[in-house]
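The complex appears here without one of its protein chains, the remainder shown in place.
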Amino acid sequence: MNKNALTALAGIGVALAAGLVILWAQGYPALPSYAALFSYSLFSKFAIVSTLNKATPLILTGLSAAVGFGSNCVNLGQVGQFLIGAMAVSAFGIVCDLPAPVMIPLSIMAALAAGALWAGIAAWLRQRFNMDEFITTLMLNFIADYFTLYLISGPMWDRATYSPMTKMTGSGSWLPMWDGLSAAFVVACIAFVVTWVMWDRSKLGYEWRAMGQNSVFSRVGGCDNEANFTRAMLMSGALAGLAGGLMIMGGMQHRFVKGMGANYAWDGVMIAIVAANGMLPTGLYALFFAAIQTGAMGMELETAVPSEFALVLQAIIVLFVVASRESTRLLINRAAANLRARAAARTAHGGSHGGSRSSGKEGGERSASGH
Amino acid sequence: MHLVIEMLRSSVLAATPVLLAGLGGTYTYYANVFNIAMEGMMLIGAFTAVAGSYLAGSWVVGMFAGVAGGLAAALVFAVFAVYLKTDEFVTGTAINMLALGGTTYALRQMFRVKGAFMSPMIRAIPRVHIPLVGALPGIGPAVSGHPFLVYVTLALAILIEWHIYRTRYGLRLRAAGEDPRAVDSVGVSSDRIRAQAILISGALCGLAGVYLSLGYVTLFAENMSNGRGWIALAVIILTRGRPLGLLTMSLVFGFFDGLGLSLQSTRIPPQLTQMVPYIATIAALYLYSREKRGAPLGKVESDTVGKDPGM
Partner (left out) sequence: MDDHFIEMRSLIKVYPPDTLALDRVDLDIREGEIHSVIGENGAGKSTLMKVLYGMIPTSSGEISFRGRRVRYASPREAVAAGIGMVHQEFMLVPSYTIYENVILGAEPVGRLGALRNAEARRRVRSLIDRYGLNLNIDDRVRDTSVGAQQKVEILKLLYRDVDVLIMDEPTAVLTPQETGELFRRLRDLNAAGKTIIFISHKLDEVLELSDTITVMRRGRRVTTTENRGLGKADLARAMVGRDVVFSVEKPPARCGDVVFEARGLSYVDAGGRQRLDKVSLAVRRGEIVGIAGVEGNGQFELVQLVTGLAPVQSGQVKICGRDVARASVIERRKLMCYVPQDRKASGSAQKMSLTDNSIMTHHRLNQQLESGWRALLSPGKSRRFAQNLVDTFGVLAPSVDAPISSLSGGNQQKVVVGREFLFGADFVLLDQPTRGVDVGSVEFIQREIIRKRGSVGGSAGEGAGVPSAGCLLISADLDELFSLADRILVMHRGRIVADLAPPDTTREEVGEYMLGVREPQTIAPTGAGSGACAGAGACAGAGEGAPAR
């Protein structure tokens, strides 16, 4: 665990350095830009609150992707599930206006259900017709995108505005704010804990993880892979849907606006990847990515680096962290082997046969099947 | 009649980028590389093509810049996935994100615009009018007058069919995909073949990007590849990587893409007609799955649920 954390930190370090070089090569003041990046995301109360608000959807889309990938469901449909979740909450909030204690739980349920439904389509296509879920979820993203766009520029368009968006939802479904921190963050935290317990502690989570690592193993072991696949897809979709729903319930706008959600869904995919589908790392990387995105705004103000730089930086971090995870082990092992060989050779020159220890059974067996 | 010709014409135009990317993906398909990065390679190619064409004022430079952009993305993919042994899905996704973020960033950084960059200074690739055929009524406008990359792509499809099935490289490529150890054991590096396949796919996806930003239209817009790389991936799965099959399937998708455009003149809202190609992809996968199940000589799969954990 510690070794993993160290490799990850090394990867992040290298990636940040690479980002520094990119900025420097383009003539930006690199170090001051980084200083702004972190001071606007971490070093004031307002900065931290902004980061936590930003982290809310990222935690959820990250969990969504992690549950999916970790169970060997290649759910790349977070974009669509997010939008459908948000749309469900908007529609529900526009149609019904009940008091908050009823409205908030119901809206959350609506978001979960809508996301799960959208993912469920892909799960059904996979189970029934054996269609690869990674393509169907991708296609469903575009379909959801155009479908919601159609709704907000047609049937659900708020005629009081000039760009495509829905009406505001009733205030019953609005989540409270405390000093700028939206209660949506708390909802995300609860979702995190629930997901984490399911993933790491429950029988179902164990079966998901086993299926993710080796589906034949779990099948032979008596797990119902078909049902577990569907369950994992639904869970994954529900989390992404919740991320979308909270965008409507939290924040300031309380309506479905064109282009809503930006890159949150894809960020979630990257977070899960870089966190190797672990629950705790997913939470941590979600916070880290949120900090980068929040800080990038400040960086644009201070040193005029376009805030889109955050996107570049994130992708570089993913590449380097993942690469360092895979390749450091190889390198370390190779170095150890060289040392060992040198030691063995030295014994050879000494001419003593008793001096060198053979590696015995465990090592020997591996050598026979060695590659 | 006019409508039919118009649809044929738009099918060809819309099929070309999917076919080009698909031809690139054929190589990685046979090398057994899960190339989810085609979308990103295409997007980068589209951007560098516009940048090259704009800065040099020449479509030739633009074209080479586009191919180079795709190649650069492929190089990153190859280094990480083949030599650093990073998971292909992970690397591919990261490259897609890098492409999306990088082009958006570069758009602001280089051209100071958000969303889309248009300029008369961008030189489009020339269109070719086929002398005799072009004059024919009906067929002429459908097959003549396209950007010349359309014709290059058609030629490439035939050439690649030959390359993959009739040459030494093709023999090794397919073998490396099926059993890399078999190739390594006769002294041909399977890693190298995989890396080459990725680079070829990068170049062709880059070219698809060139077509998008300098042929289909003459501008660069954020995320302008708009899922075509993924549709290409679906087409490859559907045709099991046969280049000539790709040609046909791409035309079918081009048709649906064009259908969406033609329907815009009707009263159906444009947002709904734009869904057509994506729905068509799902429908095609559905038909494919039906056919696969009916096939009498299908390979026995011992575990229908099990998928590569590597995915």
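So that you can tell them apart, the chains are marked A and B in the order they are listed, and the count of residues begins at 1 in each.
Here, contacts are C-beta pairs under 8 Å (C-beta built on N, C-alpha and C of every residue); 3 or more make two chains touch, one makes a residue touch a chain.
The structure presented is a predicted model; accordingly, all values stated were derived computationally and were not measured.
Which of B:8, B:63, B:97 or B:175 touches the hidden chain is settled by the complete complex: it is B:175.
Of the candidate positions A:45, A:128, A:201 or A:258, contact with the hidden chain is made by A:201.
Remark: the residues of chain B touching the chain excluded from display are 162, 166-169, 171-172, 174-175, 178-179, 181-189, 296-303.
Taking the complete complex into account, residues 197, 201-204, 206-207, 209-210, 213-214, 216-224, 330, 332-334, 336-338, 340-342, 344-345, 347-348, 356-371 of chain A touch the chain not shown.
Simple rule for what comes next: only the chains that are shown with their structure count from here on.
Chain centres here are Cα means. That of chain A falls 27 Å from that of chain B. Per the touch definition, chain B reaches chain A in the complex via residues 36, 76, 80, 84-87, 89-91, 93-98, 100-102, 104-105, 108-109, 226-227, 230, 233-234, 237, 269, 271-272, 274-275, 278-279, 281-282, 285-286, 289-290, 292-293, 303-307, 309, 311. Remark: chain A residues 26, 72, 74, 125, 129-132, 134-136, 138-143, 146-147, 149-150, 153-154, 212-216, 219, 225-226, 229, 263, 266, 269-270, 273, 306, 308-312, 314-316, 318-319, 322-323, 326-327, 330 touch chain B in the complex.
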